[in-house]
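In what follows, a single structure is set out as structure tokens and then discussed.
Note that one protein chain of the assembly has been removed; the remaining protein chains are unaltered in position.
Up next is subunit A:
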Amino acid sequence: MNFSFEVIWHNLPYLLAAARWTLLISLGGMAISLVWGIFLCAGRISRGSVIRSLARLYISFFRGVPLLVQLLMFYYMLPYVGLDLPAIAAAILAVGMCSAAYTAEILRGALQTIPAGQTEAAQALGIPTLSLWRRILVPQAIRIGLPSLVNELILLVKVSSLASVVGIGELTRISQNITGETYRPLEIFIAAAVIYFLINLVISGLGRLAEKRLEVG
């Protein structure tokens, strides 16, 4: 059996349509991951011991339980507590909330490099905590942690393939379906891998640009 570009060409529209779902899950997940990750990180290092333990518990749960299980929990268990999410919302939420645990740890690591004197100076000047985080701590933490954050976002794109278990026709699922019809796994999966690769290339390219822009000294 020869490698056939024709199979890829013929099925490309379906793969690209499926890639839109992959993109939607990834982008939604990234937004949740970054925003919620900042709050989690703040909770993880907060002075209040209750908040700190809760954040710690959250992180150990979402890092410890496989994402597949989390996804099934979001989709099948939340309806029992009256929260019936559509599959796409469950997928975005699960992916984002899991990734936020990792993001929070990355940011926490980066925050430790910021001298404590900066926080003290801000407090001495009477800058409110919210502004301290928004204007001083978070921008620096993101600059330092950027390569690690890009790592995490790329992993997030790859795990979006798990959303197929709640019935979303994203890239991996559709590739499997097309393979079932055409019996051409090699061509279709290589095409899918190339699409994932291109998405990740864009993300890391943007990461490099951001790094250049935020560079100091």
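Going forward, a residue touches a chain if its C-beta (ideal position, glycine included) is under 8 Å from a C-beta of that chain, and two chains touch if they have at least 3 such contacts; residues count from 1.
Throughout what follows, contacts and distances are computed from a predicted model.
Taking the options "sulfate adenylyltransferase", "Amino acid ABC transporter permease", "Alginate O-acetyltransferase" or "Gluconate 2-dehydrogenase subunit 3 family protein" in turn, only "Amino acid ABC transporter permease" matches the UniProt protein name of the chain that is not displayed. The residue from A:S4, A:S46, A:Q112 or A:S131 that touches the chain not shown here is A:Q112. Only one of A:A17, A:A121 or A:L201 touches the chain withheld from this view, namely A:L201.
Within the full complex, the residue among A:A18, A:L71 or A:I144 touching the omitted chain is A:I144. On the side of subunit A, touch with the chain left out of the figure occurs at residues 60, 63-66, 69, 102, 105-106, 108-110, 112-113, 116, 143-148, 150-152, 154-155, 158, 189, 193, 196-197, 200-201, 204, 211, 217.
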